[in-house]
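Removed: one protein chain of the complex. Kept in place: all other protein chains.
Order of writing sets the chain letters: A and B. Residues in each chain are counted from 1.
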Amino acid sequence: MFTAAAAGLLVALALVLVRAVRGPSVFDRVLAANTTGTLSVMLLSVIGFLTGRPEFLDLAIIYGLLNVVGTIAVLKFFRYGNLGEPGKGGAE
Amino acid sequence: MSALVDALSWACLVAGAVFCIIGSVGLIRMPDFYTRVHAASVTDTAGAGLLLLGMMLQAGFTLVTVKLIIIGLLILFTSPTATHALCKAALMRDLKPLLAEGEATSKR
Partner (left out) sequence: MIRFASLFIVLFLFWVVLSGFFTAFLLGAGVLSALAVAYFAARMQFVDHEGYPVQLSPGLLVYWPWLFLEIMKSAWAVSKIILSPALPVSPTMVKFIPGQRSVVGLVTHANSITLTPGTIAIEVQHDEFVVHGLTRESAHGCVDSEMNRRVRRFEGQA
């Protein structure tokens, strides 16, 4: 049954990849990347159960953390043109 | 009892995978960026939540369940923040939302 869930997640990932390639705006691509991150976290946890190795859950937690930092960093870059200078708050 | 829990967790896993696929189909079918965000949030909440619930039922009361809860809380707290930042950045970059007819005036 975990195999079926993993297969479904792979199909979903393929569909998201289509949107990431087609665009049209850069925000569509960032949205697709963000969704890919969520789906990858799920796929990692399911694979952990599938192979009976719970260490994969730790990888999933790290991947989830990196995913949100990556999304916010890309968006900040598109909004302000740089990633901020030290000692100068990025928010308005 | 354990057969019941098994059946319940399988139902949750399949339903979660189906919600993930539905969200991805919506990501392709929707007409503009802002409506696509709604489709992606189906994957982020219902899909991920049901998959995690199914895995928790399989794991029982162990450390694995606690880790799954941590993953769930992580997704629940970060995904709306990322979505909000995405939409606000898109609006600031003058990506105009596609609005239904007669709705442009309702922006009081």
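Operating definition for what follows: a contact is a pair of C-beta atoms (placed from the backbone, for glycine too) under 8 Å apart; a residue touches a chain by one contact, two chains touch by 3 or more.
Note that the structure is a prediction, hence the values are computed from the model and not measured.
Enquirer: Taking the whole complex into account, name the chains on display that the unshown chain touches.
Expert: Across the whole assembly, the hidden chain touches B.
Enquirer: May I ask you to list the residues on subunit B that touch the chain which is not drawn?
Expert: Contact residues on subunit B toward the absent chain are 19, 22-23, 25-26, 29-32, 34-35, 37-39, 41-42, 45-46, 49, 63, 66-67, 70, 76-77, 79-81, 83-84, 87-88, 91, 97-100, 103, 106-108.
The working rule: only the chains that are shown with their structure count from here on.
Enquirer: What whole-number Å value describes the gap between the mean CA coordinates of subunit A and subunit B?
Expert: Inter-chain centre distance comes to 12 Å.
Enquirer: Which stretch or stretches of subunit B touch subunit A in the complex?
Expert: By the definition above, subunit B touches subunit A via 10, 13-14, 16-18, 20-21, 23-25, 27-28, 33, 36-37, 40, 43-44, 47-48, 51-52, 54-55, 58-59, 63-64, 67-68, 70-71, 74-75, 78-79, 81-83, 85-86, 89-90, 92-93, 95.
Enquirer: Going by the contact rule set out above, which residues of subunit A touch subunit B in the complex?
Expert: 1-2, 4-5, 7-9, 11-13, 15-16, 18-19, 25, 27-28, 30-32, 34-35, 38-39, 41-42, 45-46, 49, 54, 57-58, 60-61, 64-65, 67-68, 71-72, 75, 78-79
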